[in-house]
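The block underneath contains the structure these notes are about, expressed in C-alpha cells.
Of the protein chains in this complex, one is absent; all others appear in place.
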Amino acid sequence: MGTVPLLTDEEASAEALAVFDDIRATRGTDFINNFWRALAHDPATLKATWERLKVVMAPGALDPLVKEMLYIAVSTANGCEYCVHSHTAAARAKGMSPEMHGELLAVIGMAAQTNALVTAMQVETDEVFRA
Amino acid sequence: MGTVPLLTDEEASAEALAVFDDIRATRGTDFINNFWRALAHDPATLKATWERLKVVMAPGALDPLVKEMLYIAVSTANGCEYCVHSHTAAARAKGMSPEMHGELLAVIGMAAQTNALVTAMQVETDEVFRA
Amino acid sequence: MGTVPLLTDEEASAEALAVFDDIRATRGTDFINNFWRALAHDPATLKATWERLKVVMAPGALDPLVKEMLYIAVSTANGCEYCVHSHTAAARAKGMSPEMHGELLAVIGMAAQTNALVTAMQVETDEVFRA
Amino acid sequence: MGTVPLLTDEEASAEALAVFDDIRATRGTDFINNFWRALAHDPATLKATWERLKVVMAPGALDPLVKEMLYIAVSTANGCEYCVHSHTAAARAKGMSPEMHGELLAVIGMAAQTNALVTAMQVETDEVFRA
Amino acid sequence: MGTVPLLTDEEASAEALAVFDDIRATRGTDFINNFWRALAHDPATLKATWERLKVVMAPGALDPLVKEMLYIAVSTANGCEYCVHSHTAAARAKGMSPEMHGELLAVIGMAAQTNALVTAMQVETDEVFRA
Partner (left out) sequence: MGTVPLLTDEEASAEALAVFDDIRATRGTDFINNFWRALAHDPATLKATWERLKVVMAPGALDPLVKEMLYIAVSTANGCEYCVHSHTAAARAKGMSPEMHGELLAVIGMAAQTNALVTAMQVETDEVFRA
C-alpha cells in the first residue's frame, strides 16, 4: 500500500467525485487509475492537477502522442515507476508503435549518457547556444 | 574551465580529428561545439559517442525535432545546463516554434510535478498498465 | 531481498547490538526497522549514521515534525521508496494530520514543477537573491 | 542568458502583465523576479503556475516558513541553483534564523545520505510502515 | 511485467540471438539476464549497448572490479533498483569482499550527503580546482 489509501467512488468526497466524472467524460472510459484515487484524499490538489493536466496534454502545437513520449522521458529520468508504466500505456493507446518506442528508448539512453559525460567534464556552454 | 581542457583542432589527435571531420560533414558546418572538444581527450569514447548519437538522432519512426525535444526533457530532469542549452538551440534550428517550446516546457513541468506526487504517495501501478 | 541480508539480534555483532540498544532506548520501542538491520553489516557506519541522525533529528530550532516532513521532501525528490514510507510513518507518529500531509504533497509537487521549468529555461539568478 | 529572454514590463503581453500585477499586489513589492519574466513568454503557463503557487504557499495547516524550507529541500535534491537561491531568500524574509538554516541543511544532508544507503542496500520496506 | 516483455531465445530475432551468443561466450555462462532479454525488442540498440559495454567494462587502466563499484555508485545515485542488484552481484563475482562493500556504501553515502550540503549552500568552486 502507498502512503495514502486509494479511495473508491464510495469513499471519495463529492468534490473528488466531480473530478472523477470529468476524467471519465474526457477519456471516454469508466476507469479511474490509482493516481487519481490516491490524490482524492486532497480534493483541491486533485482538481488543480487534473484541470492543468487536461490542458497541458491536449492537442496543440505538439500532438498528444509526442506529449506522452515526453512524459515518459521525464518520468524515466526521475525514476518514477508508476509514471513510466502509465504513460507508456497511454502512448501505446495513442498510437506509439514498437519502432517509435524503440527510438524513444534509444534517445532517452543517449541523453542520459551525454548528460553524465557533460557533467563529469563540466563542459562550458558554447556562446552560440546562448544567443 | 571544465575538468578537462577543450582541444583545438591543432591539439586533437588524428583519431579525434577524423571524428570532427565527420561531425562537420554530417552537420554541414565547420563549427565543433565544446562537448566534442572536451571528449576529444578520449578519442575512443569520442568516436563511440558520436557514431551512436548520429544513428540515434537520425530520422526514423520519430522525426529529428521530436528527438531533440525528448533530449531537452531528459536533460532538464537530469539538470544538465549545457545539454539544455545545446539541445534547445538544436531544436530551434530544426523548427521548434515558440508555441512548441511553450508546450514542451508545460509538459516537462507537469511530468515533474506528478512524478513527485506519485513518489510521495507511493501509488501502486494499476494492473492494466502492466498488461 | 536487498543487496545485504537483514541481521537479526542474534546475528548482529556486539557493536551493532549496542547501537540497536540505543535506538530502542531513544525511541522507547523494541522495534528495529530494516534500515538499521541492513546497516548492521558495517557496525562502524551503523554507529556513525545513527549517532548523527539522533542529533540531527532532535528538537532544536526546528521541531521534529518539521524535520520529518523535510526528510519526506528530500526522499521523494531522490526517489527513495523505503525512506518515503518510513518517514511518512514517523511524521504521522509525531502528529502530521491529513491536512498537513496534503499541504506537504502540494508543496513537493509545486517545487518539482518549478524546479523543472527553471532548469528548462535556464533562468539566471536575480542579483538580489545572492546578497 | 537562458533559453528564453527575460521579458520587461514593456515586452510582456497584457495577459502576462496582469499576472505581474497580481504578484506585485500579493507580495507587496514592485519587484518581479526572473522566473516570472522568463515564464512570461507563455502567459497561460505563467498564469497557471502563479495561481497555483499562490494557493500552495499560502498559510494553512503548515505555515509559510515551513513551506519555504520544504521548497529549499526539494530544490536542493533536484539541483536547481536558481530555486535554492530564491527560496533561501524567501525563507529568510519569512523569519528563518541562521540556526534554523543550519538545522535545515543538516536534515537535507542526512536525508540525502540515508536515501543513498537505503538504495545501495535495496532495503525492503517494513510491513509496519505500509499499514 | 515491464513495459516490454522479456524475449526468450525462441522469441528473439536472429540479430538479437547473435548478441546473446556473444554475451554467453564473453561471460562464459549460458545465462542471459533480463536487461538483455528486454532490450532484444530493439536488436540495434541491444547490439550497440552490448558492444560498447563490453569495451567499457573490460580491464584497462582501471580494473573490472573498480568499474563494477563505479557502476553501483552511479546506479545508486540514479535510483535504479535493477542496476544496483545486478552490478552488486557482478562486483561480488569479481571479488568484492564485505569490507570493500561496506566502504563502497560509506563513500556513496558520504558523497550524497556532501553533494546535498554543497548544493544547498551553493558553494562557489575554488579557483584552484579549475586549473
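Every chain is named by a letter (A, B, C, D and E) in the order it is written, and numbering of its residues begins at 1.
Simple rule for what comes next: a contact is a pair of C-beta atoms (placed from the backbone, for glycine too) under 8 Å apart; a residue touches a chain by one contact, two chains touch by 3 or more.
What you see is a predicted model; the values in this text were computed from it and never measured.
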For the chain not depicted, the shown chains it touches: A, B, C, D, E
Those residues of subunit B which, in the complete complex, touch the missing chain: 3-4, 41-42, 44-45, 49, 74, 78-80
If the hidden chain were put back, which residues of subunit A would touch it? 72, 76-77, 79, 81, 84-85, 104-105, 108-117, 119-122
Could I get the residues of subunit C that touch the absent chain, sorted low to high? 1, 44, 48, 52, 55, 130-131
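As a convention for this text, only the chains that are shown with their structure count from here on.
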Same vs different contact residues, subunit C with subunit E, by half of numbers used: different
Chain whose Cα centroid lies at the greatest distance from that of subunit D: E
Distance between subunit D and subunit E based on Cα centroids, please, to the nearest Å. 34
From the C-alpha centre of subunit A to that of subunit D, how far is it in Å? 21
At which residue positions does subunit B touch at least two other chains? 1, 52, 76-77, 79, 81, 84-85, 88, 102, 104-106, 108-117, 119-122, 130
